[in-house]
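Missing here: one protein chain of the complex. Every other protein chain is in place.
Labels for the chains are A and B, by order of writing; each one numbers its residues from 1.
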Amino acid sequence: MRFTKTPTASKRSRATLAAAAAVTLASTLAACGAAEEGGGDDEIVIGISLPLTGDFSEPGKGIQRGYEAWAEYVNDNGGLLGRDVRLEMLDDQSSAERVAADYEKLINQEQVDLVVGPFSTRLVIPAAQVAQDYGYLFVEPAGAAPEVFEEGFENLFYAAPAVADDHYKLLAEHILAMPESERPKTAAYASMDDPFAQGTAYGLKDALEEGGIKTVADEVYPPNTTDFSSIAAKIADTKADMVVGGSQYQDGVNLIVALQQLDYQPKLAAFSTAPTETEFAEAIGDKTQGIIAPTGYTTKADYPENQEFVKFYEEKHGEAPGEDEANAWTTGQVVAAAVEAVECAEPDPDCQSKLIDWLHENEVETVVGPLSWDDKGRPQSAHMIQQWVDGEIKIVLPEDQAEAEFVYPKPAW
Amino acid sequence: MLSASRHKTATHQAGRTSQGRSVLLTKLVVAAVLLGLVLAFPALAPDPFILSVGVVIASYAALAVAWNFVGGLTGYISLGHAAYSGLGGYGTALLVTEAGVNPWVSMVVAAVLVGLAAVPIGIASLRVRGASFVIVSIALVLILLLVAQSWAEVTGGSNGLRVPRPFGTDVLRPEQHERFFYLFVALTLVALVLWWVIDRSRLGTGLKAIREDEDKAQALGVPTFAYKLVVFVVSAFMTAMAGGMYALWFGSLDPIFQFSILTGSYLVLMSLLGGVRSLLGPVVGAVIVGYAVEFFKNQYGDSQMHLVALGVLLALVVLFMPDGVIPWVSAQLGRFRPGDTSIREVDAAQLAEERKALEEAKS
Partner (left out) sequence: MSGSLLLQSLILGLLLGGLYALLAAGLTLYFGVMRVVMIAHSAFLILAAYLAWFFTTQTGLDPLLSLIITVPLFFAAGYGMQRALLSRLRPATLTMMSVLLTFAIALIIEGGLGYLFSGTQRRIQLGYSSASLELWGARIAVVKLVAFGLAAVSLLALYLLLKKTRFGQALRATIQHREAAQLLGIDTDRIAGFGFGLGLATAAVGGTALALDATIYPSLHWHWIGPLMAIIVIGGLGSIPGAAVAAMLLGVTQALLQIPMGTTWAQTVFYLALFATLMFRPQGFFGGRLAQRF
């Protein structure tokens, strides 16, 4: 008889365990939420989810520095509507599933007053969906790809000068304005399979194809590609006059090194993002001759907001801010402008929809210049074009902002 | 050792008739209470975030039970079940967006298609023994990840695929969570009933014979290959159902997260933790692991240490309690009961097996 006890007891303990787990699940998760519920009268809590670990952790940390610097600056200058700004940040590990859960938590459990966006297009879309479902305004620093604006979000605003397709707009105009005989005749494209990176390269491709420049290679590689030798071999084999890379950072470096290994010498080489990073020159062994890149931000821009930002940031960190930091700061500025104008910052749907309406109708002065948006949240300005000249990266387009002449054809690398 | 266990089962047989009814009654009461608690969860959850965590855990439970058709009944461990849930999700999404089929019909149709696709995969990987099965299971996830990323015209590539809501826009987000919570619980129950039926059937007996010693089972005339294939297909079908339901709930699919080896390994950990040989083991494992993941994220968030923790946990389970944590714990507790300490060459799980086999022999 005793033997029958063991299995029954084990079944029962299993059941109790499950029940206990179910109850503690609800209560402990609730407890940790209730403890830190924020948003009293004396402060404005802004909820953010950022990729502090995982694939996007490097730019994620740049965005984080930008947001933190902005909040500090605002609080040093009397806060928003006289209330202090507090940032509530969560790490989404660069995962789309986490990012949705994070905003769900920020809005419901932390009851934040405002939310602002994460990094990368892939994370922006699921996050914007949650914000929209709860009626929140959603200004974001990093979702530039065309897809973001085709989902019908009414609450979304991209806080940078231009969407990905338009990053090379000035370069395309410049190339097509060259006399027919000097112009490059063929172009090779290689792009990461990423909405942002691909958007930049294909924006240029569409414009150049329309202008009669023939596409001789069009390669797409997945985000984690590390071996670029075969892509480089195909590009080099076409002997295209110009090469365009829709790159993030490391893939751009790898592709350039692989092209150099094959001794391919184009007349023009343009890569997004990578050439603007500080470590770029060292990473490709200083063979930077004439490489072109678009940028949405420069510390040298003479808007008063920007000079204040650069001064404040340099005092804090001892170095100049980069594009990620500037985009986060811009996001803060955009939200702040709306809050000051409609004089509210609460989770309440009325307040949030007033903020959204205001941004659709107005222009905001920011560190990247005045920004305004179309009805889908697309910003209406343009990116500058930079080029590596004599070991330094300089603005070459538009001509009124240029620090150096546009060099074409580029010297051998 | 043999004689000892035979003696035990004999004693156990004698005790059974008087105790049988009350045991069954206790089981039923416990099950009813448990189910009641689960069903009351949405009402108890203090805010929609916790409700959404509940939905994730319920989806894990459905997936883990679906995994356990192969893992528990045959002993073949698949690290690649994310392949079937991902296919279910993408299939559902594509049927809804491209063909305009009703979302729920899409979910079932997609799962049936995945079940059909599992037939050739099963034939390739089950003809030989475990090693090839594992290799194929991992390879399948990796190949599907490549395809989902590259075949952008259909899958949306790395941009992902958006799935429209199955409920109208007037159904607010918290209410969506609640409905999906019940849907996942219902799916889990269906899977549990199916597992229980197979477990009791002739098919189940044959499968367990394969699990214990495939050579002997084959020699005794069990059609091992056919049996393995049947549960493999059932498992793929149920996994795809859960994957499709997840796609409808979450609303967007990203290849990296749909076809992830990590998701598959979470399912393995859940089932092993709860005990692959028992009906409710995977459910218990899903609740523990799902809750632990959420808890550690809350407490320690910002580091890669969660991978290390998962690895260490998995290694500990494999090395010290391959039959599951709960069977192990109850065996350890059982050791301290008077009279139960003297003869323990056979552990509780093995005893349970013998008992089941005897029952089946009688019926």
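In the analysis below, contacts are C-beta pairs under 8 Å (C-beta built on N, C-alpha and C of every residue); 3 or more make two chains touch, one makes a residue touch a chain.
Since this is a predicted model, take the numbers as computed values, not measurements.
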item	value
Omitted-chain contact residue, chosen from A:Leu156, A:Val253, A:Val310 or A:Val368	A:Val253
Sole residue of B:Thr26, B:Thr97 or B:Ser150 that reaches the chain not shown, by the stated touch rule	B:Ser150
Residue of B:Ala99, B:Ala131 or B:Ala219 in touch with the missing chain, whole complex considered	B:Ala131
Candidates B:Val105, B:Val171 or B:Val312 - the one touching the absent chain	B:Val312
Selected residue (touches chain absent from view) among A:Gly135, A:Pro222 or A:Pro409	A:Pro222
Absent chain, residues of subunit A that touch it	53-55, 57-58, 94, 193, 219-222, 224-227, 229-231, 233-234, 237, 249-250, 253-254, 257-258, 260-263, 282-285, 287
Residues in subunit B touching the chain absent from view	75-77, 79, 120-121, 123-125, 127-132, 134-136, 138-140, 142-143, 146-147, 149-150, 213, 261, 265, 268, 272, 303-315, 318-319, 322
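To be clear about the criterion, only the chains that are shown with their structure count from here on.
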item	value
Centre-to-centre distance between subunit B and subunit A (centres being mean Cα positions), rounded to whole Å	38
Complex contacts: residues of subunit B adjacent to subunit A	8, 11-12, 14-16, 18-19, 23, 26-27, 30-31, 33-34, 37-38, 41, 44-50, 52-54, 56-57, 146, 149-150, 152, 157-160, 162, 172-173, 250-252, 254, 257, 278, 280, 283-284, 287-288, 291, 294-295, 297-298, 301-304, 326-327, 329-331, 333-334, 337, 339-340, 348, 351-352, 355
Residue numbers on subunit A that touch subunit B, as the complex places them	1-15, 17-19, 21-26, 28-30, 32-34, 52-53, 90-91, 95-98, 100-101, 104-105, 107-109, 121-122, 125-126, 129-130, 133-134, 145, 147, 151, 193-195, 220, 222-223
